[in-house]
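A single protein chain has been omitted from the complex, and every remaining protein chain is retained in its original position.
Up next is chain A:
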Amino acid sequence: MKMRASILPCLLLALLAACGRAPQPAAPAQAESSEAHHDDAPASTVIAPKVAAASGIEVAAAAPGVIADEHEIQGLLTPVEGRVAKVTARFPGPIRSLRAGVGDAVRAGEPLATIESNLSLTPYTIRAPIGGVVLERGASVGSVAGEGTPLYEIADLSELWVDLHVFGADAQHIRAGTAVVVTRMDDGAVAETKLERILPATASASQSTIARATLRNDDGRWRPGTAVRARVTVDRQPVAIALPLGALQTVDADDVVYVREGDVYSTRVVKLGRRDAQRAEILAGVKAGEQVVVVQSFLVKADIGKSSAEHED
């Protein structure tokens, strides 16, 4: 009897205590995550081809490529020194005629102005020293031109200088001969040229140096004084293996890519070399010809790392 009576409390206790147990979270992930802890994170996952296709995963063979080191630099168009001429009066005297206006194209030797010399009291003609376009007219008819008064400024704008402001480290590795793509900001017109020289001095206030290129002004719309955008290709290097940046992911501070073998996608820690806006050089970790995930590589990373994903609030 005693035993029987004591069974009830035991049963009830067991029962109620059992009921008080924690809810086992419904997450199926629990078991998984305890096996696959981050210390020994699994390095690969299996994704069926159909699922991979539906999720947009794409692979490409690792192959040689070219890495171009490019920089976007601001610059300004200026007339080429030596192709700008200032026309001045040789002898003082009243200006009798001015034959060219601002914007007129003049040929070398073309008469530009007539001045009556105060010394000889005879008019003499001033001719254009170079062919070009009149940029500025500094006098008017009837006024007296003093000795050395600039009458015209003529510039040959068939070629312009592009002065690019190069800062710090760039000044060290940008060299004459580097290809430059210059873009006009207002209409986006593009011209290609090469750097001619890096000027020797540095402006102390901005710590910048000028890299200069010459630009052919064929359409006449490149105007001195205009700010332009230039893309300088500092370097073009063919490399043994180049992968699109979309293939790269970072895991625990390591750069990795994902290589497909059959349906198995495995993590490869890679050593990166140079990189540009589109591609990166792979120094080690992947061999040429291996199938590397280039689109939706994040999805592969997510799948491998999913066991560590949890609800955090």
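FYI, contacts are C-beta pairs under 8 Å (C-beta built on N, C-alpha and C of every residue); 3 or more make two chains touch, one makes a residue touch a chain; residues count from 1.
FYI, contacts and distances are computed from a predicted model.
The protein name that UniProt records for the chain not on display, among "glycine dehydrogenase (aminomethyl-transferring)", "Nitrogenase iron-molybdenum cofactor biosynthesis protein NifN", "Cobalt-zinc-cadmium resistance protein CzcA" or "ABC transporter", is "Cobalt-zinc-cadmium resistance protein CzcA".
From the options A:Leu76, A:Ile130 or A:Leu283, the residue with contact to the unseen chain in the full assembly is A:Leu76. Residue-wise, the contact with the chain that is not shown comes from A:Val300, picked out of A:Ile95, A:Ile126, A:Ala247 or A:Val300.
Here the missing chain is touched by one residue of A:Ala63, A:Ala108, A:Ala176 or A:Leu199, and it is A:Leu199. Counting over the whole complex, chain A has residues 1-34, 37, 39, 45, 47-48, 51-52, 54-57, 71-72, 74-76, 78-79, 81, 161, 163, 165, 167-168, 185, 199, 201-210, 226-227, 229, 250, 252-253, 277, 298-303, 305-313 touching the chain that is not drawn.
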